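To keep things clear, I will list the structure first and then write my remarks on it.
A single protein chain has been removed from this complex, and every other one stays in its place.
Chain naming follows the written order as A, B and C, and within any one chain the residues start at number 1.
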Amino acid sequence: MNESFANVPLQWVGPVALTGPEINVTTELPLATYETPLFASVNRGARVATASGGIKAVVIDERMSRSVLFEAPDAIIALQCLEKIRADFVNLGEVVKGTSRFAKLIDHHAQIAGNLLFIRFEFTTGDASGHNMVTQASEALMSHIIERCSELKYESLSGNFCSDKKATGVNGILGRGKYVIAELTIPEKLVRTYLKSTPEKIVQLNIRKNLIGTMLAGGLRSANAHYANMLLAFYLATGQDAANIIEGSQGITHAEVRDGDLWFSVTIPNLIVGSVGNGKGIPFVEDVLSKLGCREDREPGANARRLALICAASVLCGELSLMAALTNPGELMDAHRKLERS
Amino acid sequence: MNESFANVPLQWVGPVALTGPEINVTTELPLATYETPLFASVNRGARVATASGGIKAVVIDERMSRSVLFEAPDAIIALQCLEKIRADFVNLGEVVKGTSRFAKLIDHHAQIAGNLLFIRFEFTTGDASGHNMVTQASEALMSHIIERCSELKYESLSGNFCSDKKATGVNGILGRGKYVIAELTIPEKLVRTYLKSTPEKIVQLNIRKNLIGTMLAGGLRSANAHYANMLLAFYLATGQDAANIIEGSQGITHAEVRDGDLWFSVTIPNLIVGSVGNGKGIPFVEDVLSKLGCREDREPGANARRLALICAASVLCGELSLMAALTNPGELMDAHRKLERS
Amino acid sequence: MNESFANVPLQWVGPVALTGPEINVTTELPLATYETPLFASVNRGARVATASGGIKAVVIDERMSRSVLFEAPDAIIALQCLEKIRADFVNLGEVVKGTSRFAKLIDHHAQIAGNLLFIRFEFTTGDASGHNMVTQASEALMSHIIERCSELKYESLSGNFCSDKKATGVNGILGRGKYVIAELTIPEKLVRTYLKSTPEKIVQLNIRKNLIGTMLAGGLRSANAHYANMLLAFYLATGQDAANIIEGSQGITHAEVRDGDLWFSVTIPNLIVGSVGNGKGIPFVEDVLSKLGCREDREPGANARRLALICAASVLCGELSLMAALTNPGELMDAHRKLERS
Partner (left out) sequence: MNESFANVPLQWVGPVALTGPEINVTTELPLATYETPLFASVNRGARVATASGGIKAVVIDERMSRSVLFEAPDAIIALQCLEKIRADFVNLGEVVKGTSRFAKLIDHHAQIAGNLLFIRFEFTTGDASGHNMVTQASEALMSHIIERCSELKYESLSGNFCSDKKATGVNGILGRGKYVIAELTIPEKLVRTYLKSTPEKIVQLNIRKNLIGTMLAGGLRSANAHYANMLLAFYLATGQDAANIIEGSQGITHAEVRDGDLWFSVTIPNLIVGSVGNGKGIPFVEDVLSKLGCREDREPGANARRLALICAASVLCGELSLMAALTNPGELMDAHRKLERS
């Protein structure tokens, strides 16, 4: 039984040119999904991106979080304990160091609700996405804290203020995973030839569908057409914990007409990826990561950031392609019908 | 290239006994994920569930949606057109019938923002999850409407009020996918022996972590520990479009102590699954669906509902097991450490 | 003690011209608030609106809701009871008629979470905002239902799925209060002279601040600069329950450049106002409502809708004025400093 696998179709599309402070590469993009029409869609985006001079991408921030939960007798004591914990922050950092070579405590945020004390610890975790590393670190932190604050009782190693694989506001606001932005400028002429659209139409659609439409749907920190599709496919191709597409899907597409051309960007504040960890030892994953140049001998974190930047480029290509298609009545269904027949 | 696959580890866990108005079966649960510690966790939940007399599950509602987007000159005209469209609703149903044997228009909801008219059409789609079916139907509806309302212009076949694979409020409130609830009662003694916990501890943790913790995180229609993990694994094992775990993850765990025993439930309002469609033709998927009894000759929709019920049971087993583990300081990390070493 | 009052400064600003399917008037706008700089701001908006040919406004929908909450033994029984209640919907309408001359049951929506059954009843309530009317009707409905569904137990006359005076998604999606849109077109030249801005600047600011900025803030169905200020002032001036500015504040500003001119709109899906009911018998309120023409002998509901349209016009004037001011670095603070000194 253990030898059984779900075989998800995998393809490399592109290539796409990608530059930024931490990257300068032309690479194909690996995608694995049952929704195979996605391959052609991302491929179109990659082709027009490369023809336009390529994509620029940058990591704005990175961290992984875990929120522990204590019970206090009341709010006043919860606050007193929180103040004591804050005064002890340097020691907390030492506790974390003792749990892992790579985990480093960089910040925290707290909430008190009645007698409940939630502390969200934030770490860098090297090249791992870091779920297990921060759980292990938080376990040690809880022990350390409870020894020093006898009024606090253990309630949970995770208090959902983390927040893992859930549609919440906290991650985008406080950070979880890589915060990545990818952008490009496409000359008006190439918008017409490759995308059968115009800069004006794509910008207008983005405002009406992604910004206003999502808002009407009660969307939470989300304004895009389908980041989730590209994230899933890239995650499955690279051995990621694909349940994290939930946070990843909460991103914002922003586009403008600049001197008649199309400037187009994807902002993904919670892109949780790693180049080491669970799933990364499976042979095909090792191959994919190596091919992407994410198994090089770099400082801790650099391989994972590279992976995040390539992932963001994949998201941009797929988002651009679908947005263009939607400006053409009929194109979307035609494409689906053709691809599914073949 | 087309012959390449992402090989995601797949296991059958359980078995679990499952009953309800539409199901009566004892079945193993198929899960495929890179996060292999999940297998043991769901398995524990399945064992205690079966020892307790099994899970009851029911489909509350089912529908698939697509929201089209029109531009009107102003709000007054948008409203006039909407009223005209509503008066023509019977004919819209006929238009939909012409696009598919299985799609049936059952309801609609509209939003007007300034001059923009969003109409969310809601359909039943037989045994398919229905993404493509409702897109095709909506394309025909847009053509039909634009012919009759000359003031309306096409803006987008999808206006994000649908809302597909995004963290929003609309799907839970108006419905998208199967709305499924699974529940069970576990005698106090079995909570102790199988789960190393007590009914009181699990109920208290659910209030503090899933309800209050998620609320503090700015959660949107979400109060659970990790539905996303089970959904991903079940979706990959059964050929589903796993990007729909985003809506699926927005569910609510509710537990109570009843006569000293534990009553535990998972409510999943947006469980998007199909037993036919994209991904279902892959050989291992066909095997899995057959083994689950979801390829039988039933009325349209019955196989998909059966699949949804089994999926909900998987979610319940995994949720229960993690919640119990979190009531025990240290158990969570011990389990991870042991499983990852093996 | 009962003779004591909070004296909130009240001013009439404008006048503004206002037309639509249900209104055709030129009227001053009554505003009461401690934040007196608002008077000048709304006044500026009213002046440019009138100079531009006036505001058009329309009521898209109207209803008031109350969600009752029942406890069932389990989800399967909850669903059976819900189906029984739905089959009995005509009789529920009769029950409601027996509680009030004006309350009319028009729709309902339900949610089941585990063993909990929430039913959101939706009513028209004549010229009253309707809080008390729907509470009274819902009390009768609960009694009627419990008599017929012996498995259901009373849990609460309000289950927060209503949802009253809270930041939620349900009201905008299902409706609560008047759903009103107000819009106007301002010639480019008047944008320059009255508002010291340009159509392009105001449109760009709306995208960046109201749409993207609010999204980043984790906003929920909200994309505006300060609807709450105008709503509060109008509500206090007209005897409304001003705690309903919470739902009211969740609205969307949408603007476009059209042929070089500025088209500007406010969409307020949850504007809860009444021309009769609590607070309306206070002498100054009676005067204000009479002056606005909202105490005429019309069909039930028409006076309240007229009031909602005038309120929406106030919101538009204030929103437009602040948005224009923000496009000018320094203007905002200058205005505040000047007004507060005077």
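General remarks:
Throughout what follows, a contact is a pair of C-beta atoms (placed from the backbone, for glycine too) under 8 Å apart; a residue touches a chain by one contact, two chains touch by 3 or more.
All of these numbers come straight from a predicted model, not from anything done at the bench.
When the missing chain is restored to the complex, the residue among C:Ser41, C:Ser163 or C:Ser314 that touches it is C:Ser163. Although one chain is not drawn, the whole complex shows that of C:Thr19, C:Gln80 or C:Gln136 it is C:Gln136 that touches it.
The residue touching the chain not shown here, chosen from A:Gly14, A:Gly45 or A:Gly169, is A:Gly169. Here one chain is not drawn; of A:Ser222, A:Ser265 or A:Asn278, the residue touching it is A:Ser265. When you scan C:Gly219, C:Pro269 or C:Gly301 for touch with the missing chain, the hit is C:Gly219.
Panel shows chain A; residues 20-21, 56, 58, 60, 74-76, 79, 109, 111-116, 168-170, 172-174, 179, 181, 183, 218, 220-221, 252, 254, 256, 263, 265, 267, 269 of it touch the chain omitted from the view.
Seen from chain B, the chain kept out of the figure touches residues 169, 172-173, 207, 211-212, 214-216, 218-223, 252, 254.
Counting over the whole complex, chain C has residues 1-2, 4-12, 32-36, 67, 69, 71, 111, 113, 116, 118, 132, 135-136, 139, 142, 154-170, 173, 205, 208-210, 212-214, 216-222, 224-226, 228-229, 231-232, 236-237, 239-243, 245-246, 249-250, 278-279, 282, 284-285, 326-327, 329-330, 332-333, 336, 340 touching the chain that is not drawn.
The working rule: only the chains that are shown with their structure count from here on.
With each centre defined as the average position of its C-alpha atoms, the distance from chain A to chain B rounds to 22 Å. In chain C, the residues that reach two or more other chains under the touch definition are 169, 172-173, 218, 220-221, 252, 254.
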